[in-house]
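Of the protein chains in this complex, all but one are displayed in their positions.
Now for chain A:
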Amino acid sequence: MVLKAFFPTCCASADSGLLVGRWVPEQSSAIVLAVVHFPFIPIQVKELLAQVQQASQVGVAVLGTWCHRQQEPEESLGHFLEGLGTIFSHEPWLQLCRERGSKSWSCKAIRQQVPVAPGVPSEDQVMLIFYDQRKVLLSQLHPPTVLPDHQAGDAVASSGSLAVVFDTVARSELLFHGDQYDEGPVRLSHWQSEGVEASVLGELAKRASGPVCLLLACLLSLVSAVSACWLWKLWPLPFIRSKLSTCEQLRHRLEHLTLVFSTQRAQSPTQLMRKANMLVSVLLDVALGLMLLSWLHSSNRIGQLADALVPVADRVAEELQHLLQWLMGAPAGLKMNRALDQVLGRFFLYHIHLWISYIHLMSPFIERILWHVGLSACLGLTVALSILSDIIALLTFHIYCFYVYGARLYCLKIYGLSSLWRLFRGKKWNVLRQRVDSCSYNLDQLFIGTLLFTILVFLLPTTALYYLVFTLLRLLVVTVQGLIHLLVDLINSLPLYSLGLRLCRPYRLAAGVKFRVLEHEAGRPLRLLMQINPLPYSHVVHTYRLPSCGCHPKHSWGSLCRKLFFGELIYPWRQRGDRQD
């Protein structure tokens, strides 16, 4: 196998010295982490490497020599570097060499122990791969490969060689603490040599985050304790809570905030990203909510809204009354059963009359209620949208009632018809065997059954028409509510922090690597540049999506049509709590 030497680009201009890194024999690759400069004492170098090895569980060793020289080779330096091979013995011993100011590199890998001809050290073919140490240190491979612990021996043959490179660089943080300008015993060159990265704001935020998290965690636990109080379990409060989507959204947000401000540190990078995504989502939500609040409270919009609400409700009721009058006549030229038509029509008209009276009763208080509800937008745009959805549900409660009446009536009719149709053919439903069996009926049973069947068949068009009209209205309301829920879901689950990271720092989220062949001269080793291939946006959203409320339709189109045909009640938007039923 060709020997692959991974060399950091920051060390390409460093002075001559020793190469320090990790050798992976299964993949025949040498990962160079830093360069130790002259002068050094070998004992201290070995101590430092042992320290790093113990702290990071990475087998760091001296891999070879690095020579950055002028045009004319310095003989003494050459011999000195070769002599170092005997002090720090490593198989194979790398010798990298570069002429100052030019792009010609040379590298040799010498094996002492397995010579082709006895007494002559053999040389391997070497390939140089340059990598940006800072980017490789900070980036995270997707999908994350879990490498086995190194205490059990280096079992890296099964994992890819690139995952090993990323893992090695990420674990060797301790090696990057010392610098060539430090006063310590060993002078190193690595990615921090161009200047240690730190930020005052970052450090301050880290110090302040501890007490702030503690305070907020206490507040949030207090709020959750209050909401779990036994008072809320008294009927009918749990029933109302399960029906309102606002309570569900508030609970969801409370969960998110508890996770974000918990005093435990994140165990893995995925958990950290999730926390960050939740925090950004909550902040955006609150920002949008405050914008909505300021828009609502400016130039008396709430008053205008409240003034417009009652006439709109009146208009809707009027339209419904017109619809019912039309149904009671000859709708679309169909001939209805007069008596049943009148009964149903008058029944529904009375309901609408009740509803209008109720709305008129509430009208003086509407502006106050809307003003207080508008304040809730400061908790977030999602809360405001959930409240809007709940208000729509409350205002169209009469449509929901009509739908339930129509559906129940139609359902009863359909079941009656199917059972009497079986009787008409001389069959019966066997409950024990769950199948249709033949049965001999008496004459009077057959007579009554056929009579009832005829009555139901002739009354079917009327009931079916009422059912159709009210189901369509109900589906319209459900669609509007569904769209609002979709928007709330989108704000809840979109991973904005990950998307921002992918936009501004694409190397942090890596799907893989890509190689570029650098200028090649005959007789020189092959040089490649390894760059990070960022994750596509669709994968970012898919991997880091936050779990949503769980309010999505649980029926497929087929089952929905079947339920509509048989008159069973449909509840397309189930809250999460109802799923346990």
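Note that contacts are C-beta pairs under 8 Å (C-beta built on N, C-alpha and C of every residue); 3 or more make two chains touch, one makes a residue touch a chain; residues count from 1.
Keep in mind that, in the parts below, contacts and distances are computed from a predicted model.
Enquirer: As a check of understanding, state which of "Trafficking protein particle complex subunit", "Phosphatidylinositol glycan anchor biosynthesis class H", "rRNA adenine N(6)-methyltransferase" or "54S ribosomal protein L19, mitochondrial-like" is the UniProt name of the chain not shown.
Expert: "Phosphatidylinositol glycan anchor biosynthesis class H"
Enquirer: Among A:161, A:363, A:376 or A:419, which residue is in contact with the omitted chain in the full complex?
Expert: A:161
Enquirer: Quick one: say which of A:326, A:447 or A:515 touches the chain that got left out.
Expert: The missing chain is touched by A:515.
Enquirer: Among the options A:224, A:533 or A:548, which residue touches the chain absent from this view?
Expert: Considering all chains, including the one not shown, the answer is A:533.
Enquirer: Please output the residues of chain A touching the missing chain, sorted low to high.
Expert: 1-2, 4, 27-28, 125, 127, 129, 160-162, 512-515, 517, 520, 526, 528, 533
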